[in-house]
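Mind looking over this structure? Questions follow.
Missing here: one protein chain of the complex. Every other protein chain is in place.
So that you can tell them apart, the chains are marked A and B in the order they are listed, and the count of residues begins at 1 in each.
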Amino acid sequence: MARQQQLDLLTAGRGTYDITQEVKKVVTASGIITGLCHVFVQHTSASLILCENADPDVRADLERFLVNLVPEGSPMFRHIDEGSDDMPAHIRSILTNMDLTLPVVKGQLGLGIWQGIYLYEHRSSAHQRQVTATIIG
Amino acid sequence: MARQQQLDLLTAGRGTYDITQEVKKVVTASGIITGLCHVFVQHTSASLILCENADPDVRADLERFLVNLVPEGSPMFRHIDEGSDDMPAHIRSILTNMDLTLPVVKGQLGLGIWQGIYLYEHRSSAHQRQVTATIIG
Partner (left out) sequence: MARQQQLDLLTAGRGTYDITQEVKKVVTASGIITGLCHVFVQHTSASLILCENADPDVRADLERFLVNLVPEGSPMFRHIDEGSDDMPAHIRSILTNMDLTLPVVKGQLGLGIWQGIYLYEHRSSAHQRQVTATIIG
């Protein structure tokens, strides 16, 4: 059995957006008891991560780390027509992934207590982002 | 229902190889309408990525970024018996992943319009690479 739902999400530019509750709702609505929940962002400059969900400093530190790791305006980047934030956004998305698969356990998302699901917007400006959630079991 | 197919791919050495059409064919042949498509490379020095599919500079910039991030010949590497490109290839594969899971939506791969699937060869020389595609739904 497979159930699928599109989530249309609006970001306000670079940063992490908690979508744990939205994904949990899709799992509950599926009625699936044991299986997998797959979440997928249909873009190449946004990603999906699991991250510690208690202290916002964790996500701020992660963002600072990535800004430093993949610097805007680096002379190594030639793909600059869409802005200096675009190529770093592609690399950051590849390093942190566009797909995420989670277990469904006893009809619930089998997350650890400190794990939250975040849509990670890597472009500077606000974007509409499409996410596909598929529950299978 | 699960359908599975092995893809035998020949690379010409380090770089990205578009396998989107090959994976789409497996999805279509499966007859599965709603579910997941899992792609897996059975090696530790090649990976599978989703990347922007319009401007080849994106993949060239990504390659330059990774060459800089995981430099060949770094004194921190002791696993050098198979060549100076081998240990960086293992690390690049772990950072960019050997597994990739995509949604199957209405009998098609649910990719965004700019997303392509690439086999990423991280060794310098040509290699035969085995990829397993599994469609489930």
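The rule is simple: a contact is a pair of C-beta atoms (placed from the backbone, for glycine too) under 8 Å apart; a residue touches a chain by one contact, two chains touch by 3 or more.
The structure presented is a predicted model; accordingly, all values stated were derived computationally and were not measured.
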{"item": "Per the touch definition above, residue among B:A2, B:I33 or B:A54 touching the missing chain", "value": "B:A2"}
{"item": "Chain not shown, touching residues in subunit B", "value": "2-4, 36, 38, 40-45, 69-70, 76-79, 81, 87, 90-91, 93-95, 97-99, 101, 130, 132, 134, 136"}
{"item": "Residues of subunit A (touch criterion as defined above) contacting the omitted chain", "value": "34-36, 49-52, 55, 57-58, 60-62, 64-65, 68-69, 95-97, 100-105, 110-112, 114-115, 136-137"}
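We take it that only the chains that are shown with their structure count from here on.
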{"item": "Whole-Å gap between the CA centroids of subunit A and subunit B", "value": "20"}
